[in-house]
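The other protein chains are all here in position, but one chain of the complex has been omitted.
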Amino acid sequence: MIHFLFGELGYNALPFYSAIATVAASVVVLGAVVVVGSITWLRGWRALWSEWLTSVDHKRIGIMYVVVSFVMLARAVIEACVMRSQQAVAYDSPGFIPPEHFAQLFTTHGTIMIFFMAMPFLIGIYNFAMPLQLGARDVSFPVMNSISLGLTSAGAVLMMISLCLGKFSTGGWTGYPPYTELSFSPGVGVDYWIWALTLSSLGNTMTGINFAVTIYKKRAPGMTLFRMPLFCWTALCISILMIFAMPPLTVATLMLAMDRYLDMHFFTNALGGNMMNYVNMFWLFGHPEVYILILPAFGVYSETIATFSNKRLYGYTSLVWATVSIAVLSFTVWLHHFFTMGQDGSVNAVFGIATMLIAIPTGVKVYDWLLTMFRGRIRLSVPMLYASAFMILFVVGGATGVMLANPGFDYQVHNTLFLVAHFHNMLIPGLLFGMLSAYHYWFPKAFGFRLNEVWGRIIFACWTGGFLLAFMPLYIVGALGMPRRSQEFFEAVYQPYMYVALAGAALVFCALASMAIQLWTSIRNRDSLRVFAGDPWNGRTLEWSIAAPPPEYNFARIPKVDSVDAFYQAKQQRTAWRAPDEYFDIPLPANSPVGFLCCVSGGAFGFALTWHIWWAVVVSALVFFGSIVLRSFNRDTMRIVPSGEVQETEENWLLALSETPPVANEAMFTTANRGLVREPV
Amino acid sequence: MAYTVEGKGPSHIGIRMSNDAPPSHKEEARAQAEEALFGFWVFLMSDLIIFSMLFATYATMTHALAGGPGPKQLFDIHSAALETIALLLSSFTCGLATLYMRYDGSVKKTLLWFVVTLLLGAVFLSLELHDFIAMAAKGGVPSRSGWLSASWALIGTHGLHVTTGCIWLLIMFAQVAKFGLDPLVQTRFMRLALFWHFLDVVWIGIFSIVYLLGVIS
C-alpha cells in the first residue's frame, strides 16, 4: 500500500547524505517558505492569481519567464562557485566535495544554465518586446503562450525539487548513454533530468510555433518582413530553430526513458543498442540550440547599437541574410560535437568545413555593428558597454571555435577545459551579456522606471572581469591537457590557474549580488527614475511609441508602418505621438487558469514518473489534458476594453507626454530623464 | 504616425465559412481561422521531425536484431495491406466530411462522414493491436532487440497519433452537440482533418519502409 501511494519515494530520499546537500536543500525550502510567507503577509495571493498566474498578456508572461530565469541563474552561479572552489583545492587532494556530488553539480549547472536560465531569459525578452515591435496586441495564441510558460516552469520546479528529494543525474547536461542507462545510473537522477528536459522542450516547441505564427500573421499593416526590426528577424529565426530542433531532443530523451522504464534497447550496450544514435540526435538538437541561444543576443545588440549610436543600423539587409544563413547552416554542423566518434576522416572534413563557414556570416555581423557605431553619436549606456565587450570577447571565442572546427585540433583538446572555456566564451558574451543588456534596455519599458545606472556599470564590470579571470586560464590549462569535469587533479602546473579562475568565480558572484542590489535600489528610488513618457533612450522602433509601462492593449490604434525605424522617422517628421481622431473598443484575450493547471499537472506528471508513483501519473495526465479539453468548450475567451477606458488612458498619457521636458542627449542617464530625449543636432 | 482602420486587417484568402455573420466579423473569423490553420501546419511540421527521427533511428537499427526474430518472421503483410486500405479510406471520408461542412454547412452529412472516419480509424487501430499481439506472441517484444525497440516505437507513435485523432473526433462530436457547426468548430474540424491526412502520409512511410522493405530484406 505504501509502495502504491509513494512509489520509490521514501525517507532515504531526504538530502542528509552530505552537509552541503542538506544546506542547499534547506535554502530551497527556506526560500519557498519566505516567498509564500511574504505573499501571505502582503495579502498578495489574489493579485498574484488574477494579474500574473492566470494572465495571458504577453508582457506579463515575458516578465514571469525572466523571473524564472533569474532564480535559476542564482542557483547555477552558486553551483559554479562551489565547483571552482573545489577545483582550487583539488590538487592531489579530494577537496571538500565527493566525486558523486561534484558530478551532480556540473550536471545541474549545465542543465539549468541552458534550459532553465538561458531559454526562459531569451523567451521572456522576446515575449515582452517582440509583439510590441511588431505593432501587435498579443502573440497569435496567448493561452498556448501561458501553457508554454507553465511547462518550462514545471521543469524548473522539478530541478529545484531534485535538490530536496533524491539525487540528481551525474551524467552531465548532455546525459550520454550508456552511462545514463539503468544499469549504470540506477537512481532517480537521470529520470529527473529526462522529465525536466522533456517538459521544457515541449514548452519551447510551442513557443517556437507561437512566435513564428505571430511574426508571419500579426505584423502591423505595412510592416513587410524586410521592414521588421532586426530583433524580430532573430525571433523568427530562433522560432524556426525551436520548431525543428526541439523534436530530436524530445525523441532522444523519450527513447532514453523507454530504455530505462520499458527495458528497450535504443542506446544500451547489449542487444543491438547504439549509444551513438543518442549522441547524433542530441546534437541534431544541440547545435541549432547553440544558435537559439546566440541569435537573440545578436538581435538585442542590433537594436541597442543602433539606438545608442543614434544611427540607422548599417547594412540591415546583409544582417538579415547573415542571420538567416546562420540559422540554416546551424542544421549542417552537428557532427563537430563528436568528431572523435570514430567515423571516416572525410566525414569530419565535411562537417569541419561547414562549421568554419558559419564564421563568415558572423563576421559580416560584427562589421555591420562596427560600421553602425562609426561616426555615430555613441552614448555609453549599460547595453552599449555590454555590446562593446561582446564584440571583442565574442571574436576571441569565435576564433577558438574555428580552431575547434579543425578535427585534428579537436582530437587534441577534446574533453578538456579548452572546450569548456570556448563555449563559456561564446555563451557568456554571446547570450548572457545580450540578455543583460536587453534587461537594462527594456526594463524601463516594462516597469516604467529605469534601473540604477551606477550599479548597472558595477554589474557590467564584475561580469566582464569575472568572465575573463574565470575562463581565460581555462584555455591554457585545457591546452595543457586538463580534462573537464575533474573533481581532483594531480598536475601541479594546473594549480595557479585554478586560483585565478576561483577569483573570477568570486567576481561573478559579486555580479550576481550586485544585480540583486541594483534591483532593490531601483525599486526603492523608482519615483526619481520614472519614464512614464515612454521613450527614455530616443528609441527607433514601435515599442518606444507608447507609454511605459505599456497599457494592456499595447496600442490604442494599430500603427501603420512604411519603413524600418518607422517610429524614429515619425519623430523626425514630427508626426509621432499623434492622438488618434477616434477610439474603439479593444477585444483582448481573457485570463485563463489553463497555463497554471498545466504547470502544476505537468510538474506532478514528471515527479510521479521520476518516483514511479503510477496513480499520480494517471491523475496528473488526466488533469493536464482535461483542462485543455475543457478550455476548448469555453467560448467566453475574450474581454472588451471599452473605448472610453482606452480614451482616458491614452489622454492621460498624452497629457503627461506633452508636459514632459525633453532631456538633452548627454543627460540621458541622470534623473532628468523622464522618458523623452531631445534629438541631438 | 498613421493608424489603421480597426477591424480591417489585410485581406485573407483560403477558408470558406458558410455562416451569416456580419461581414466584418466574418472577415475577422477568417483571419483568425487562417492563423490557426497556419499554426497547425507549423505544428505538423514539427511533428514531422519527430517521425523523421524515429524513421532515421529505425533505419540505423535494421541490423540490430541481436539474434532475435526479424521482420520476415514477425510482419504480417496482409494485415499491413488491410490497415493501409482502412486508413486511406478514412482519409477520403474525412475529406468528404470537410467538403460537406465547408460548402453545404450540413451538420448531418458532416457528422455522418466523420463518424465513418472514426470507425475506419478504430478498424485500423484494432488491426494494429492485433499485429502487436501477434508479434509479441512470436517473441517479438520491444525489449528483445534494438531493432524491435525501434519498430515498436515508430509504429506505436503513429498508432498513438491515430488514437489521439479518434479521441479528438469524439471531443469534436461533443462540440458539435453544444455549439453546432459554428466557425470555431469548423476551424477545429479543419485542423483535425489536416492531422488525419498527415497521419496517412506518415503511414505511407511506415508501410513502405518498415513492412515492405522489411519483408524483402
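When the chains are written out, they are named A and B in that same order, and each has its own residue count from 1.
The criterion applied here is as follows: contacts are C-beta pairs under 8 Å (C-beta built on N, C-alpha and C of every residue); 3 or more make two chains touch, one makes a residue touch a chain.
Methods note: contacts and distances are computed from a predicted model.
Participant: Given the options "CoA transferase", "Cytochrome bo(3) ubiquinol oxidase subunit 4", "RNA polymerase subunit sigma-24" or "Glutamyl-tRNA(Gln) amidotransferase subunit A", say which is the protein name UniProt records for the missing chain.
Facilitator: Per the UniProt record, that chain is "Cytochrome bo(3) ubiquinol oxidase subunit 4".
Participant: Could you tell me which of the visible chains the hidden chain touches?
Facilitator: When the full complex is considered, the omitted chain touches A, B.
Participant: If I consider the whole complex, including the chain that's not displayed, which of B:84, B:149 or B:175 touches that chain?
Facilitator: From the options B:84, B:149 or B:175, the contact with the absent chain belongs to B:84.
Participant: Among B:38, B:132 or B:179, which one touches the chain that has been omitted from the display?
Facilitator: Only one of B:38, B:132 or B:179 touches the chain omitted from view, namely B:38.
Participant: Looking at the whole complex, which of A:86, A:280, A:464 or A:620 touches the chain that is not displayed?
Facilitator: Here the residue in touch with the unshown chain is A:280.
Participant: Return the single residue from A:231, A:291 or A:334 that touches the missing chain.
Facilitator: If we include the chain that is not displayed, A:334 is the one touching it.
Participant: Which parts of subunit B face the unshown chain closely enough to count as touching?
Facilitator: Where subunit B meets the chain not shown: residues 13-14, 16, 38, 41-42, 45, 48-49, 52-53, 55-57, 59-60, 63, 77, 80-81, 84-85, 88-89, 91-92, 95-96, 99, 103-104, 194, 197-198, 200-201, 204-205, 207-208, 212-213, 215-216.
Participant: Provide the residue numbers of subunit A that touch the chain removed from this figure.
Facilitator: Within subunit A, the residues touching the omitted chain are 216, 240, 244, 248, 274, 276-277, 280-281, 284, 331-332, 334-335, 341-344, 347.
Definition applied: only the chains that are shown with their structure count from here on.
Participant: Between subunit A and subunit B, what is the gap in Å from one C-alpha centre to the other?
Facilitator: Spacing between the chain centres: roughly 34 Å.
Participant: Going by the contact rule at the top, pick out the subunit B residues touching subunit A in the complex.
Facilitator: 1-4, 6-7, 9-10, 31, 34-35, 38-39, 42-43, 45-47, 49-50, 53-54, 57, 60-61, 63-66, 68, 142-150, 152-153, 171, 174-175, 178-179, 184, 188
Participant: What residues on subunit A touch subunit B, complex-wise?
Facilitator: Those residues of subunit A that touch subunit B are 140-141, 205, 208-210, 212-213, 216-218, 220-221, 243-244, 246-248, 250-252, 255, 258-259, 262-266, 268, 270-274, 277, 281, 284, 545, 557-560, 566-567, 570, 575-576, 578, 580, 584, 629, 632-633, 635.
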